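In this view, the complex is presented without one of its protein chains, the others remaining in place.
Chain IDs A, B, C, D and E follow the sequence of writing; residue 1 opens each chain.
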Amino acid sequence: MAHAQFFEEYEPGSGRKTIGRTITESDIVLHAGQTGDFYPHHMDAEWCKTQPFGQRIAHGTLIFSIGVGLTASAINPHAMSYGYDRLRFVKPVFIGDTIHTLVTVKEKRRDPRRPSHGIVVEMYEVRNQHDETVLVCEHLLLVEYGRLKSAADSSPQ
Amino acid sequence: MAHAQFFEEYEPGSGRKTIGRTITESDIVLHAGQTGDFYPHHMDAEWCKTQPFGQRIAHGTLIFSIGVGLTASAINPHAMSYGYDRLRFVKPVFIGDTIHTLVTVKEKRRDPRRPSHGIVVEMYEVRNQHDETVLVCEHLLLVEYGRLKSAADSSPQ
Amino acid sequence: MAHAQFFEEYEPGSGRKTIGRTITESDIVLHAGQTGDFYPHHMDAEWCKTQPFGQRIAHGTLIFSIGVGLTASAINPHAMSYGYDRLRFVKPVFIGDTIHTLVTVKEKRRDPRRPSHGIVVEMYEVRNQHDETVLVCEHLLLVEYGRLKSAADSSPQ
Amino acid sequence: MAHAQFFEEYEPGSGRKTIGRTITESDIVLHAGQTGDFYPHHMDAEWCKTQPFGQRIAHGTLIFSIGVGLTASAINPHAMSYGYDRLRFVKPVFIGDTIHTLVTVKEKRRDPRRPSHGIVVEMYEVRNQHDETVLVCEHLLLVEYGRLKSAADSSPQ
Amino acid sequence: MAHAQFFEEYEPGSGRKTIGRTITESDIVLHAGQTGDFYPHHMDAEWCKTQPFGQRIAHGTLIFSIGVGLTASAINPHAMSYGYDRLRFVKPVFIGDTIHTLVTVKEKRRDPRRPSHGIVVEMYEVRNQHDETVLVCEHLLLVEYGRLKSAADSSPQ
Partner (left out) sequence: MAHAQFFEEYEPGSGRKTIGRTITESDIVLHAGQTGDFYPHHMDAEWCKTQPFGQRIAHGTLIFSIGVGLTASAINPHAMSYGYDRLRFVKPVFIGDTIHTLVTVKEKRRDPRRPSHGIVVEMYEVRNQHDETVLVCEHLLLVEYGRLKSAADSSPQ
């Protein structure tokens, strides 16, 4: 389950696609329970019938949490997530929709405050079963440089 | 539970503080179960003892979801959340920490694509029991203008 | 989220209506899991087909818990719940039904044992999407008198 | 798991004691999630330290639901629960307390509206590990008369 | 809820049938969350449409856990479960299927390592609403001999 990768090894443009996950009524009920957000958009099927979208929609934080969680299949011990930029809820997700996440290395840059690490920006696109994008965000990763690590590894202890 | 507010009524600099919530081991277990992120940082107390932080830490998406959920006490029917910017995980949250969210209206701007709505940027700061900031982000709200609404309300149907 | 109210401020006949909540199969499964009540009325769809109601019904304690929970939107720091009277399960609630609670101040009386507090009786009516009453009960609140509180507040410390 | 009992067979004064159950932090977190009641009395350990009880307390509806659930070990096909009277929260229940329920047949009476059934009133006392009563209520059961049933059973079909 | 039974009292060939339980989408979501098994067979309705079984199937460990759990209605203080043999997943269980468990005493034998106990082998068959067997296993119970117990009970303390 570990997949070690140094900063130098991230290639802009490369990517991967996660497995899929059907968003169920249970997920919405559990997320309301976890967050305390019981807004009628998520929890009141009758009220939703009177709204433009016509049915209950998943919480934005649920789709974000699951969309990110889907990418958590391999741990990179040299990387640390430190934030997200430009998180947008592009389309609603309904009960029964199936989502997956596309991860693409968007860019790499130096970390101005840490010479030992670089910043990798991964583009996350969460898509539904119609291949429509429902959520996007940029994931910021702090990743160790391999040359320093290698140097350290070969130094006498 | 509804608190109607038009774009004109948001005042930059004004703010509110939510109630608090203790982050429990249950929250982490449930969030791992919801997202599928069972990384040892959250789920393996033995491994965590060997790490700099020394104990299990809450998922970033959990603190984001609860931090946002804490603000969900009053629905504004004229507003719609459409995203977040500059989400950063500033400090780890441990089992037993108690967090609350500070919401401050940071700025207001026109929506270039929609004359009927403006954009309100709310600053969210999630703090722990030592009043240390653990997570920050900017919440983007699309809010209806009242003058248009009022005009529409007074027009003959 | 706090809404301070002294005994004197409760007005018999006044009331409020909560937001709605759709009762899902998940709620029943989670409530069975929380309480240990796995009776076939709630958990065995096949057996239920052979019964007069024809389908699974929600636990009485679930509808009571959610019906009461829906009223928990504003904390009154001067009040304390101490019990319920005449709790009745009037009609079954099925999976997919949407309930809300009507709260009405039914009566106020002195607390014979505590001169500083009075008893407020709130009528709770839980209704479904057809506006049929499914559960009723009387909620007993112990509420502080404002005059005493005010007197205490103005006294030298 | 079935224990058939007709109205005639309930003996006032007879009783039983359920198995015990430790109330955990998880139970409180799950009940908050199920009901939407995230009041700081249950969810904010820091705030609770400043209160007379000094720590988080279980929701009243949680103790009621579990206290009742503990009695659900044997289904009586001739009985139907239709309500509760005089439900009182006598003492707070803290995380780690272990409760059980004492069930005693308190009284029996005719159902004025139904000649085929009688009303059995069971006293429920929920007690903690110090044998202190934490919750009481009277459970109202509608129970079929056996003589009528027996007559029906022996009649030609 | 206790049903004491010594080794001598188990009769090969005798059996019982548990109550039924409908397997819901919630059960699968919760079990994935508990175990971390988010394989598309259980969680991706779209992918399942492309497979021979055409729809999501319950985890084998879920059906085993619930099938065993259904038998847990009466505690025998003289018995201890120490394992299972020949656990087989005979047919898939789909969302909405209702299962129950048939327990039959298959055989009894001496425990070569413990003169005070014997081994009882119970056959568990989990069946669905069409009375098709979906899972089988043999449950191994270590059960105390009554004669020894009785002798001990009558000995001076």
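Assume a residue touches a chain if its C-beta (ideal position, glycine included) is under 8 Å from a C-beta of that chain, and two chains touch if they have at least 3 such contacts.
Note that this is a predicted model, so its numbers are computed, not measured.
Interface note for the absent chain: among A:Ile19, A:Val90 or A:Val105, the touching residue is A:Ile19. Summary of contacts with the chain left out: across D:Ser14, D:Gln55, D:Thr98 or D:Thr133, the touching residue is D:Thr98. Interface residues of chain B with the unshown chain, by the touch rule above, are 25-26, 29-30, 38, 40, 43-47, 56.
One chain is missing from the display, and on chain C it is touched by residues 30, 32-34, 36, 38. Of the residues in chain D, those that touch the hidden partner chain are 19-22, 24-27, 29-30, 96, 98, 129.
Here is the rule we use: only the chains that are shown with their structure count from here on.
For chain A, residues that reach two or more other chains under the stated contact definition are 21, 25-27, 29-30, 34, 36, 38, 40.
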